[in-house]
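With one protein chain withheld, the remaining protein chains of the complex are depicted in position.
Up next, chain A:
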Amino acid sequence: MSTPHLTSTQASSESETSTRAPGSSASKRRTATLSTAQLLAAFPGAVRKLDPRQMWRNPVMFIVEVGAALTTVLGIAEPFLGGPETSGGTDVPPTFTLGIAFWLWLTVIFANLAESVAEGRGKAQADSLRKTRSDTETHRLTAYDPSGDPAAENAAVEALSSADLRLGDVVVVVAGELIPGDGDIVWGIASVDESAITGESAPVVRESGGERSAVTGGTRVLSDRIVVQITSKPGETFVDRMIALVEGATRQKTPNEMALNILLASLSIVFLVVTLTINPIADYSAAAVSVPVLVALLVCLIPTTIGALLSAIGIAGMDRLVQRNVLAMSGRAVEAAGDVTTLLLDKTGTITYGNRRATEFTPLSSGVSQADLVRAAALASLSDPTPEGKSIVDLAGENGFVHTGTLAGDVVPFTAQTRMSGVDLTDITTDGAPLIRKGAGSAVTAWVEETTSVPDPVRAALATQVERISTLGGTPLVVAAGSAGGPRTILGVIYLKDIVKEGIAERFAELRAMGIRTIMVTGDNPLTAKTIAAEAGVDDFLAEATPEEKLTLIRKEQEGGNLVAMTGDGTNDAPALAQADVGVAMNTGTSAAKEAGNMVDLDSDPTKLIDIVRIGKQLLITRGALTTFSIANDIAKYFAIIPAMFAGVFPGLAALNVMQLHSPASAILSAIIFNAIIIVVLIPLALRGVNYRPVSASQILGRNLLIYGLGGVIAPFMGIKIVDLVVSLIPGF
């Protein structure tokens, strides 16, 4: 596929896989692999980043670069100054200083490489997005009269470049043209190919008014003609923002990242003090240490592993979202997603399938057979295009109803006034009951009573059934038949069930384990809402919800200190989206909704909120894990370097050389080499993110402390030893 995004089907199947088996290889994304080609492609960028003005922004790696420069100068100067000076009372091999310098440069380059690789992925996506932004000629109305000539049939039109469009301009777009900028359709209906943005190749319908009026610049109109009012400033369109986002150009440090940077900088300062104070003290009680050794010690102690990978982790986190077709307007929003404690979910489409399904036919009196009811219901629904109608026919088929031939008659469509639908058959073979109606209980009863009075037992049975189905969370649909002037009877009730999505209860259980409360928002009555809520396993629900109530609910949750996430698509969702800490707007939604939210889901899949939360958490965990690992590494490095530093003066310190490293010089060089290589080894992890399981905080902490804390203590002991075995083969070491 030429577009950078996954199609929506791919994305959703992936997200489902990762829910069911977060640790399975199936959920490992393409980010997991890091090819040599990728590394090579990123190499020039990594070297360019050596510019100190850029390095300065990463204090930890800046220290390493300064150290590298210093040791390089020393290494070059040494031969002219009578060879390397002794360090800590030990002679140093002549290649030592330059060896250290070489590996220090590599350390810096590896760090830059991590960032470049992460950025590289974004660049490729940005390039293909940029193609959609190329200037197109467009037709602007010189004057638009919304009331007199909404279709702009007679308005004067001028041609100009899409780059010159201003906010508020009105343009006409016809089939085959690119929409020149983000806007709202003010007149017309069109099918639009949005694959450039969403990766979804099937065209979507956009029309003026209502929830589907927003169009995105760079998408192509496939049919018809629309009048669009531009709602974005030049250079600030959706695509522009998307490009900036995937390229990492607008990446601002998030609060947690800033806090972590401060901690890392402080640790670096502590180690700088430790290193700078060694020589005055050693000069008194032992023997002074040479500068390259001090630099090596400093670099080993400062948290270079996390310092090198920190920005790559952030970029990769955003990238993971983009791959799921979610655009976050800021890194802050992604981080907030990891902190979310309350999730507001719309019932329809998120928790239940958008449409209800018939699941049961119940005759109301002994005079009506099940077959009669099934047949009447099916006939009434054959021409009903709604999913509910289709589900009735399906269920009737399962109950033995076979329809042959064609049906002669008039379809009575559903209206809000009659609150029922049905057929008026003209084929009188239907034993004297050519009229069939289905609909709300009161409406159908009234229709029957136009000619016939309903007997009390039937009335009572009807009331019982309606009550029962409502309590079950379903919608009762009453079926009646009769003739125009003759007798009419209530046949029975169809149970239309709201079908809760498969696996949704498990997802909510998962969320609960993550410490997130779910609240279902629905327009249903409380009785129905309660039943669905119980079946889906949400923690709470808001029934008969209005947009205002939604907003009030969010405010109330936030006052209690909760962070709220929600999805929305309508203009009336905009205030709530803006109020929520994480507001995910559906791409199909209005531009008001998209402006109000801080994320846009290009697939318009409300369940994706759960993935967003997961990615937010994963981002933090990856940072935490590598920080812990980085600091835990220091213990082994101390055991390598300290005995080596003073081996000449205090042979007793050899007791601390638990790794039995070959010589002081090889011990120090090995520690530096390990320190550099571990960065490359961890790049894939930084890009992929640490595995996240939805279990309690204690369990996650225990597991991660074991892997990255204890692992971070043990791994370098083995790593440095292995490197030392190799280094010891170098002559002089």
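FYI, contacts are C-beta pairs under 8 Å (C-beta built on N, C-alpha and C of every residue); 3 or more make two chains touch, one makes a residue touch a chain; residues count from 1.
Operating definition for what follows: contacts and distances are computed from a predicted model.
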Undisplayed chain, where the name is taken from the UniProt record, one of "FtsX-like permease family protein", "Potassium-transporting ATPase potassium-binding subunit", "Tryptophan synthase beta chain" or "Acyl carrier protein"
"Potassium-transporting ATPase potassium-binding subunit"
Chain not shown: contacting residue from A:Leu222, A:Leu276 or A:Ala484:
A:Leu276
Which of these touches the unseen chain: A:Phe646, A:Phe674, A:Phe717 or A:Phe733?
A:Phe646
Out of A:Arg507, A:Lys617, A:His662 or A:Lys721, which touches the unshown chain?
A:Lys617
By the document's definition of touch, the residue of A:Gly235, A:Pro255, A:Gly397 or A:Pro457 touching the omitted chain is A:Pro255
Chain not shown, touching residues in chain A:
255-256, 258-260, 262-263, 265-267, 269-271, 273-274, 276-278, 280-286, 297, 301, 335, 338-339, 341, 512-517, 560-562, 616-621, 623-625, 627-628, 631-632, 634-635, 638, 642-643, 645-646, 649-650, 652-653, 655-656, 692, 696-698, 700-702, 704-705, 708-709
